[in-house]
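Missing here: one protein chain of the complex. Every other protein chain is in place.
Which chain is which? They are A and B, in the order written, and residues in each are numbered from 1.
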Amino acid sequence: MTAPVHAHGLGKRYGATWALRDCTLEIPTGSVTALVGPNGAGKTTLLQLVVGLSRPTDGSVRVFGADPVGDPAAVLQHVGFVAQEHPLYRGFTIADTLKLGLKMNPNWDDELAHARIEQLGLPIRRKVGKLSGGQQAQVALTLALAKRPDLLVLDEPVASLDPLARREFLQSLMEAVAEGGLTVILSSHILADLERVCDHIIILANGRTQLASPIDDVVATHRLLTGPRADAAAIARMHDVVSERHTERQTSLLVRANGHVYDATWELHEVDLEEIVLAYLARDRSAMADTVRSA
Amino acid sequence: MIWVSWRRQRTETLVTAALLALLAAVLVPTGIEMASTFDRDGLAACLGAQPGQACASALSSFNSRFDSLGSFIAWLTLVPGLIGVLLAAPLVLELEHRTHRLAWTQSVSRARWLAGKLGLAIAVALAASLVFTLLVTWWRAPMVRIDGRLDQSVFDSEGTVVSGYTLFALGLAAAVGVVWRRAVASLVVGFVGYFAARIFVDTWLRQRFLSPVTTTFNLLSGGPDKLRHAWVLNEYPSDRAGHHVRIPFDLCGPPPPGGGKPDIGNCLADHGVFMHATYLPAGRFWALQGIETALFCGVALVLLAFAAWWTYSRAD
Partner (left out) sequence: MILFHLDPRSGVPTYLQLVQQVRQAVQLGILRPGDQLPTVKDVVGALAINPNTVLKAYRELDHEGLVVARRGVGTFVADELPSPPDDLKGLRASLHRWVERARAAGLDDENIAALLAETTRAERPARVA
């Protein structure tokens, strides 16, 4: 079974800047993967490479085994995409928008599309430009789902939505996933949402993959250790330290534990996903600052 | 794909149709009037070899009646430019609003999408050019029978050139628009560029398409037939051999010393008054049309190809 997405050494450069570098990852079938990272981390670049809107500068990406740039027709039939700010034709009615989906997608399920619009209570004869942000996002999602994709790619789908619209969007999305046969990648800032909805996470910062792992594993293997400062070095040798804080005598380390931490001098605490993600993002920023200072 | 391209271009196509309908509403009544005046006054007979006595005044009255209308209609040559840039709008707007991210992630390849969009724009441009040309050509038919169709203000709405103009305007606005991604500004630039190109060709380039012919003729015996409906590029008084002279001095010599008027009347009667003309004969009409059409269409093709290539290789 070919993986929905397989990237190898993937990189994209715009002019002199590398927006994405050395990205190797595989998205597991049937997963709902969160793509997290600060602005400019390369999330949109990665997603654009996956759907063939961009051409890689380095490395390769394969979607169900096919090249999205070289063989767009083969890939796009199986991939539903909602770009940032869910672009739609404002002058089209919802009905027109669905007709566009019908005309441009051989696998289009018109019944499903109309049923979904009706179930959501959206006014099918109204122009898209006159809908609320949440309604537009739902239309864009319908457009992506009705082509019966095997992979759904969403670039910050809920960023501009109010909390209620966001919740409704995610409910809708999860129902679609529950029906089976769908792998989802969604990028977002809002970590709380991602934790409910996703089972895999990829952290991107500065164009590089910081972490790619099932969420349960992430929470299970990361621990906050507090203990005497003097012993910090020993711990650091055995486990991956993600972030650290020191006072004169005490140290607090967030580690990705390689096995059990047996040392009794250290207090162990579980950490929630949000704290772990923030630690990874902060780590990269300080590393960047260090390189800048030393340069 | 056709429905999608049509639906995206619907507004621009309807505006084009409305523009042409407006044009027809203005031209049809006046055209009918002009044609019936032409027939009523029997002007057809005046264009033959033996014009009757009344012809001079009949022609003159016809001209004075419809001349100003004719010069007003000459400004219509801006319409193909207007239509051309308008039809570039759907493509430019797609990139300006970044909805291409939607269009390119359905199951249709980018190439097919582009082909549909540009193909339809070109088709509508050609159809509109045809309608425009037929309309104006029909309207002007009586005048053309009198004055021919090589004149600057007539030539550019007859024959095939209008299709070249429209495609050129379309190509220019599209090429500027896909790079700049600002629809209104690009259309304005496209139209201004169209205007400049037209002026350049109209006033300078067209006369250099073909090598002109020269002739020297006696003014007093009326113009030769070959100059009928021709495009006279240059014309000056000359001697029998065609050399430029200044009447009456070069011909008749300086006034005799001691005063008195030289006898110009006799002098001219002896020598004859000749004109030397450089011209393109009426029969050159289609050759000129062909060259100008090919020129504008050729440039249009390059611009459209560029616009297509530029769009095709973008991501975002």
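Simple rule for what comes next: a residue touches a chain if its C-beta (ideal position, glycine included) is under 8 Å from a C-beta of that chain, and two chains touch if they have at least 3 such contacts.
What you see is a predicted model; the values in this text were computed from it and never measured.
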item: Chain not shown, its touching partners among those shown; value: A
item: Chain not shown: contacting residue from A:Met174, A:Val241 or A:Ala282; value: A:Met174
item: Options A:Asp58, A:Asp71, A:Glu85 or A:Asp199, residue touching the unrepresented chain; value: A:Asp199
item: Touching residues (missing chain, whole complex) on chain A; value: 32, 167, 170-175, 177-179, 192-193, 195-199, 220-221, 257, 260, 268, 270, 272
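The working rule: only the chains that are shown with their structure count from here on.
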item: Length of the line joining the C-alpha centres of chain A and chain B, rounded to whole Å; value: 58
item: Touch list for chain B against partner chain A, complex; value: 1, 3-4, 7-8, 11, 97-99, 101-110, 315-316
item: Contact footprint of chain B on chain A as seen in their complex; value: 48, 51-55, 72-73, 76-77, 79, 81, 83, 87-92, 96, 99-101, 103-107, 140, 143, 147
